[in-house]
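Every protein chain but one is kept in place in this view of the complex.
Read from first to last, the chains carry the letters A, B, C and D; within each, the first residue is number 1.
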Amino acid sequence: MNDLVWIFVSALLINNFVLAYFLGLCPFLGVSGRLETSFRLGLATIFVMLITALCAWFLNTYILVHAPYLRLISFIVVIASTVQFIEMVIKKLSPALFKALGIFLPLITTNCAILGLAIFSTNKGYGLAQGMIYALGAGLGFTLALVLMAGLREESELAPVPRLMRGTAMNLIIAGILSMAFMGFAGLFSAA
Amino acid sequence: MKALSSLFKRGFSHGIHPEELKDRTQGLHTQRMPFVERYVLPVRQHRGAPSKPTVEVGQRVGRGEIIAEPGAFVSTALHAPVTGWVRAIGRRRFPGGRYEQAIEIEADPYATQRLTVERPLDWRGLSLEDFVPIIHRSGIVGLGGAALPAHVKYSLREGVKIKYLIANGAECEPYLTNDHRVMVERADALLRGLEILHTLLGAEESIIGVELNKPDAIEVLRERTAGDPRLRVAPLRVKYPQGDSKMMIKSILGIEVPAGLHAADLGIIMNNVSTIAAIADYFDTGMPYIDRMVTVSGPGIPYPANLIVPLGTPVREVLRFCGGLGEDTREVIMGGPMMGTPIASLDAPVIKTSSGVLAFTESETARPREYPCIRCGRCVEACPYFLNPSRLARLAKARMYEEMKRAQVMECVECGSCTYSCPSGIPIVQLIRTAKNDLWAKKSKSK
Amino acid sequence: MSEEHETALRGNEPSSTRLVATLGLAGLLSGLIIVSVFEATLPTITAYKAKVLREAVFEVLPDISRMRRLAYLDGRLTAKEQEEKDEQAVFGGYDADGRLMGYAIPSAGPGFQDTIRLLYGYLPAERKVVGMEILESRETPGLGDKIYKDAAFVANFGDLSIDPEIVSVKKGTKTAPNQVDAITGATISSKAVVRIINEGNRRWLERLPGPNEAPAFEVQKEQKGRKR
Amino acid sequence: MKPKDPRLLVQPSPLLKQRMTTGQAMRDVLIALLPATLAGIWFFGLGALLVLFACVLGAVLTEWTFAPTEERRERMLDGSGLLTGLLLGLSLPPGLPLWMAFLGGAAGIGLGKLIWGGLGHNLFNPALVGRAFLLAAFPVAMTTWSPQSGPEEFFQVQASNLALPFMQASYDAISSATPLGLMKFEYQSTPLWDLMIGKTTGCIGETSSLLLVLGGVYLLLRRDLDWRIPAGILGSVAGFSTLLFLIDPQQYPGPLFSAFSGGLLLGAIYMATDPVTSPITPKGAWIFGVGVGLLVVLIRVFGGFPEGVMYAILLMNAATPLIDRYTQPRVFGKGIKTE
Partner (left out) sequence: MSSTRAQPDAYQEFIKGLWRDNPVFVQVLGMCPMLAVTNSATNALAMGGATFFVLVASSFLVSSLKQWIPKQVRISTYIIIIATFVTVTDFTLAALVPEIHKELGAFIPLIVANCMILGRQEAFASRNSVRLAVVDALGMASGFLFALFALGSVREILGEGAFFGLDLFGSDFEPWVIMILPPGGFLTLGLLLLFFSWIRERKEKLAQQLAETEAELR
């Protein structure tokens, strides 16, 4: 129980996927321009991550014990198909959202954050419950970082940022400062 | 005073408290300004279309005689302030630097300057429909600063039933005291005017809103209206922009006029007290709007005064009458310091909206250098319309006008409270004006 | 996809069977390649893993001469070399003539930054911890990483009584045999290590049989394979 | 006959302005900080003064170097760079090597202010960006607290201060834990009165609570800071820690200790209130304050650091754009139905 809490907090804040593991940078730098979009992409990612965790657990327990070498391939195939599915659903439900996310849904397919989730939770040897919690934390953490970033970027668009700084360089520095701030969560709930 | 104002639960939130600076003139009885030799009368002293001159050069005109008639519905007539001769009709340069059609009249030094007008008419028995065209020709405009031809407000849209008639005696701008004097010295005229409008508009209640810094006016009006069920005096906290119609309506009636609607749409007509008095005069004596009460004050003025000035009198003459300009004067303002406009030359004439003539020296006009906005939030807490001036200014500087529209910039009434309170000296309302004008231009182009 | 792509692979609509065939083929090929490489590399990799493990075990259990993996299966320890998913195991350390001397117990828990995995040596006879090695940690360089870089700190675990339980105290105030001098500036990681060992004990101590009824070490077979 | 007119200005209205200026606000904060600064120097000796100086130098030099030549004078004059440097210095341990202090000032202004476009455009508190940078770069030096120096050794500067650039510090006085460190790791409290007058170890500027409050009162009277933010912070810290205290008085500090220990007052009064990096709407200010307070207690009590004020403020800085966006008041007359 206690370790579930820690797993969640750790994935959400202490070892935030974006700010501590550098995972999912493409969407992080690419989509965080607008708050609206970031939020939606975040939700999409959470969803994909939860499903990924489920698949990963299934594969690990029933298939990979016999054929460990197929890990990567099987992960990719499963995740890819999941995302395809989601893409279809979203296209159906809200064309607007589909437009907003543009090329990024396909990008999630090969997004390292997703794959990373599967691989990490495997390495950590998480069971189903732990894996799901981990995925939830990671997804929420990703969304949190993305949304904060979007807010900061929209605001800094009004500022006379030095010309050479503009664009990715600026965003990386913002991310750096954000990641410095997130260091404050280190050791959370581990210091008994 | 403080205790009293704290009694008022209602009233509008935000707003600012500039120094009042009225004490130099608020006690002074009004004087009549003597006639001078030349008068310059722009044909556009109101909001709407310019008036059309009806006289030629050389023609003799009598004081009060019509010299230009309304050019459209949203427009009004113009009358000769003196007996004399039309000397020129042509373009003149005016405050704000734009050239405008104006009629120039040379006073006849030997004339008796008696009013030459058709006999006063009786308002009783008039219907609102006959009343509107009469006011249309009276030359009376909203003296509260909007300068909207008075009749426009009275030509109600179909199905609008007038509930309240409000006389706006807030006079929230610093220095100005002319509305104050009107209420003290010409209370009877004001009340008669109120009665006229009240009856013709069929209002249920008439309310005179006065800021608490005019206790004498409140007292006078209180005792004059005592026992009249249709009338009441509403004291208001001293706060800028208490005089703004929507703010005043909020303070008096607790009603928040929805954005995009006019007071009239809610069955409320608001007029400035001087406007109302002017209407009374028109019906009593037949005198159209040709004399304007002007507060002459400010550190650059040796002998401040509340003057009754014939329209068209050059500011130079007004100043001379008040002892000339101190040579440390830097700026001469027409109207109030918050919403008025400085004039570039002393030859500019007094017009219908010149509620004041103020002379400022270095200490008022000096501006510290502009800092970047530090988001201190003072402007936010000042804006009576609950806008975010800081953000509006940022957007304006980034030329993101459409975004400003989304930030409701069009609700801004340009009261200037934000600029007044900004420690970084950012010309917020000025930036907003440019943005708004740009947006208006786009709108009219798209139309 | 884009026009020039159409032209790029100039093929008119292929049948779905062909699609499946292609994918299947690709999958097959990659499977083949992977398996062969896997088979080729497996021995080296496992050998390395084993070597690392051996070194760790011999590190934390100083004077043993042999080791073997003891899995905890239905209530008792049984010697069992190859590991299975989620089965718990410790490592028995034996002296030259196969008598069990102590156990090397793996344990893990949250540290300052991320999970810390460690292995510690435990002598049931003296109820003592006699060695500790960090297998994996992401503690801050210069602070947290002292838990394995700072010899003084590691030395704490060379001869450490576990009764009633291990406690960490401010540096230089160690008095009792069950106390550990924390690293100044890295109190949290220090405490974490101690807590992790305590938890390991909590989980394992009552499962560990005494020296004599512990699974014995079949001397002859093993000796060849596992000489140091 | 015509007297020559004075040449007249034509400015756009409004033509009256209230007197307060931003430069004045910055100067006010400097004045308000003066007592606490002097106290810090008195407690920790000449070394502290040098650290402060190095910080300010780093900050101001950086600002000066990267400012466009024509704006230099003005940028120097608005005093915000100076203030950043001073606040950073006040939040550093007195024994810190000078070169680190200098680096911190430079990093604070560079990363925290200039790249954003200078004064008023930064979204993170520059001083704290500088401090966070130092803390993450030199954790050991930044968590080594040299004890107070008595009046007699006022003039002897500690060896650690004088470490060569890029070289490690050698500490002559053995470091002693801060009240918070003691509380967190040894569960022992420090007498309240010591916290009040500042007879404790800690950052240069954070020790003397009374003087900090004094300065805060001055700023409140000058209307330079938004009272809601300190109110929110102190209120929530007091509330939250009272709760914990009631749960387990042994392990958790009481409200008074929480409020007067560590950098809380310095942060709540002078840093969280940085207008540039805190919400502009009144409601937002409340949210910001309470958020900081909760994060502080969270990090202090359950986190890995004895002190969490810096991280709490930085985190809320990051949230400020969102807070501002969602606490915009309803525009007058909008969203009313007309019957």
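Going forward, contacts are C-beta pairs under 8 Å (C-beta built on N, C-alpha and C of every residue); 3 or more make two chains touch, one makes a residue touch a chain.
Keep in mind that this is a model prediction, so the values were computed, not measured.
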> Which displayed chains make contact with the chain that has been left out?
Replying inline: A, C, D
> Any idea which of A:9, A:55 or A:175 touches the chain not displayed?
Replying inline: A:175
> In the complete assembly, which of A:29, A:54, A:86 or A:128 touches the absent chain?
Replying inline: A:29
> Considering the whole complex, which of D:38, D:137, D:217 or D:246 touches the chain not shown?
Replying inline: D:137
> Please identify, in ascending order, the residues of subunit D that touch the omitted chain?
Replying inline: 97, 100, 111, 133, 136-139, 141, 163, 166-169
> What is the set of subunit C residues that contact the non-displayed chain in the whole complex?
Replying inline: 1, 4-6, 8-9, 11, 14, 18-19, 22-23, 26-27, 29-30, 33-34, 37-38, 40-41, 44-45, 48, 52, 140-143
> If you put the missing chain back, which residues of subunit A would it touch?
Replying inline: 19-26, 29, 69, 71-73, 76, 80, 107, 110-116, 119-120, 123, 164-165, 168-173, 175-177, 179-180, 183
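Operating definition for what follows: only the chains that are shown with their structure count from here on.
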>> Count the C-beta contact pairs for B-D and for A-B, then tell me which is higher.
In response: B-D
> subunit A to subunit B: how many Å between their CA centres?
Replying inline: 61
> From the C-alpha centre of subunit C to that of subunit D, how far is it in Å?
Replying inline: 45
> Using the touch rule from the top of the page, what residues of subunit D touch 2 or more other chains?
Replying inline: 118, 121, 304
> For subunit B, which residues are shared contacts with two or more other chains?
Replying inline: none
> So in the complex, which bits of subunit D are touching subunit B?
Replying inline: 3, 5-6, 8-18, 20-25, 74, 78, 118-121, 226, 275-278, 280-282, 285, 328-334, 336-338
> Where on subunit B does subunit D make contact in their complex?
Replying inline: 16, 18-19, 97, 174, 246, 256-261, 265-266, 316, 324-325, 327, 329-333, 337-346, 360, 364-365, 367-369, 371-377, 380-381, 384-388, 390-391, 408, 411, 416, 419-425, 427, 429-430, 433
>> Please output the residues of subunit B touching subunit A within their complex, sorted ascending.
In response: 394-395, 397-398, 400
